[in-house]
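My structure is below; once you've seen it, I'll send some questions.
Yeah, one chain of the complex is gone here, protein chain that is, but the others are all in their spots.
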Amino acid sequence: MKAVGARLPRYDAMGHVTGTTQFVDDVRVPRMLWAKMLRSPHHHAAITRMDTSRAEAMPGVRAVITWEDVPLLTYGHLEALGIPADEPLLAKDEVRYKGQPIALVAAEDVDTAMAGVDAIDIEYSERPALFDVRKAFDSDSAQIHPWGNWYPHFEGEMDRRKIRKGDIDEAFEQADKIISGVYRPAAIEHVPVETQVCLAVPESDGRLTIYSCTQALYFTMGVIAAHLQVPLNKLKVVGGTVGGGFGGKVDTASDTVSALAAMKAGRPVKWRWTREEEFLASSTRAPWHMEIIDAVTDNGWILGRKMLTLHDSGAYARFSPYGVTKHSFHHTGAYTIPNLHFDGYVVFTNRVPTTAMRGFGVTSISFAVETHMSRVANELGMDPYEVRLLNANRINDTSPNRIRYTDPSTVDVLQSLAGAEGVQLEGAYAGMTRDPRSGDLLPDHLVGQLKTEGH
Amino acid sequence: MDIDVRIPDSSRAAAADFGDGSGVSVMAGGTIMMNLLNSYRAQPSKVLLLHKAGLSYVNQDGSTVTIGATTPLADLAGLPAPLGPCAANIGDPAIRGQGTVGGNLCAIASEEFPVGDLQGALLALGATVRSTGEGGERTEGLAEFLSSGGSRLLLEVSFQLPAAGAFEALRRPHTKHFTPLAVSGALASDGEVRLAATGAASTGVRLSSAEAAANDPSEAGQAALEDVTLADDALASAWYRGRTLPTLVERVLTQLKEQA
Partner (left out) sequence: MRIEVNGAGHNVTSPPLASLLTVLREEMDVTSVKAGCESGGCGACTVLIDGQPRRSCLTPVVTAVGSEVTTVEGLGTPDSPSAIQQSFIHHYAMQCGFCTPGLVVAATAYVNGGGSDDLDSVAEAISGHVCRCTGYNKILEAVAAAVKSSEFDLSSTAVDKNTVVIKTGGAV
């Protein structure tokens, strides 16, 4: 037990402070080319014409990569789990967000690569774009994908993540008050100080070495291999030193196209995004639209919750269905509500695709639930600690997805929080524990919560 | 494409290289220009670099202060309010060491955000500008210089030390490219009060209605809202600027009164 409580060193600290840690951009290989991407200037458009011949003919340009060069154009991270993908590696005949990658130019230096990008002839026909998840959800909105604006592939080809628990109608019949709220946290960019960067090196034995800033090396490897249609043993992905990721570098954003360019040019290719590209086209945390309607009693019990969640996926699905699933499991927060009716949708908009970020899917719901708990307390004229403690998760309560809690910490956390804030809790609340419910803390509506598991 | 880079070694050589200014891009500290070059937003054919032109100086002659165009912002820190504190409020130590007075005043106002924090302090000080370009050298008030479209080479700015001065800005948690809102005030030795704001609109503006009400700082604060159409951008909403401008004006005037 020497480790617990000891000052343990960071093994990488000396490298960091002396500048000797090697990040992807610091790897040096001879004969390296630089890459630049042609990105969509429009939020939503059809590509009516594209001609790369002028770029290809430019002195110093060594490879131009378009959708035609990608062996398997459409593949997604969740495909390994049987979830169909919807995002082409490079846009083919349509673009659905501003900054979407279309064609990569690899050249002897950055200026030439940039000039090559400028030399690609391309024409678009603009389409109406949607930026608000609530508007995109409406059935009469412009369509972003052929199948509409809702992600259609939850288990059993359902168009939403559904949770039904207990008897929601009964809960609303018994309620003294109905308290509702709408919560809309905005998108957040991860802003790693190291922008997306990849160095792909073709080796003489036909393999590719890929220096990647990925946070998820084996995901990345699988995704590259699938797009390239090569066996995994053709790829050596070198990762491990990430200049900040926060979830944003779970997406394989730069590796696959760099690999294709390196193969086509037969030379190492580095593609480092500018800060502007990072802001424009790297994935963000999703904006959410959450509507909560609670059935509550005058003495502070929450009998039931109806909830609608719209998760703004941006233009493509990526990991969003997974985020909504996690979100749905947490939609009562740290509290026990026995009767639930939850519908969560992944909705497409013409924003940049959204992805994981620190507590994927759960930070949004925590914000909504905690704000809503205070609103409930406010409308009932009760102390916000008391409403929370009354409904707090206790041992043997069950989560929305019917997991029995064995080690819930809500009661302890609230009590320490009150202590830290200098709030004096009333006797019953100060002495409350997380032990299984009994007596006053087991009102009728909670007696049945375990029995309804089969519903 | 090769860029014709000129590095004049005197202000006369700089004026000669600049000529009437057509086709010439000026670079002083480069804290704005280099960003434009790095991102391919500017692709100039001829660049005039000023770092060796002998334009970096702060001279005081009696109550007249004269500052050369390439004086780094850091060198202004010791000057009295509003100029000293205004310069110290810009960017961070690296930006203040490299960015210059001329670059700050001549930064091209963009639609994205306001520029040029020093404009406010120097407008409040009633500064004059000596510049060269089409028609040769001339000296004019800063406001006229700014409104003439920035196609001249700024050589130096001069002003009279004020009897009292004050500078107030919205606090920023981190270096932003520009201060979202700042107010400068100066009481000239002849008793005239001048107020100017930066960050409120795309260039610095005199707050003449507020000046007219200067005896009552709180009333002047409200009056300032008539002097400017407030910018609404990523640094701050027009609403926020509208709520805070009167407070800054009031604080500046209160300080001027206390000093007088």
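To keep things simple, chains are lettered A and B as they appear, and every chain counts its residues starting from 1.
In the analysis below, a residue touches a chain if its C-beta (ideal position, glycine included) is under 8 Å from a C-beta of that chain, and two chains touch if they have at least 3 such contacts.
Not measured: the values here are computed from a predicted model.
Student: Any idea which of B:Ala13, B:Leu37 or B:Ala201 touches the chain not displayed?
Tutor: Selected residue, touching the omitted chain: B:Leu37.
Student: Sort through A:Asp69, A:Glu94, A:Asp167 or A:Glu194 and give me the one touching the missing partner chain.
Tutor: The one listed residue touching the chain not shown is A:Glu194.
Student: By the contact criterion defined above, which parts of chain B meet the unshown chain? Give residue numbers in ascending order.
Tutor: Residues of chain B in contact with the hidden chain: 2-3, 5, 7, 27, 29-31, 34-35, 37-39, 47, 49, 51, 91-95, 97-98, 174-175, 177.
Student: Pick out the residues on chain A that sit against the missing chain.
Tutor: 1-3, 6-23, 25-26, 28, 190-195, 242-246, 272, 274-276
The rule we apply is simple: only the chains that are shown with their structure count from here on.
Student: Where the CA atoms of chain A average out and where those of chain B average out, how many Å apart are those spots?
Tutor: 43
Student: Inside the complex, what are the residues of chain A that reach chain B?
Tutor: Its residues touching chain B are 114, 274, 276.
Student: So in the complex, the part of chain B that touches chain A is made up of which residues?
Tutor: 39-40
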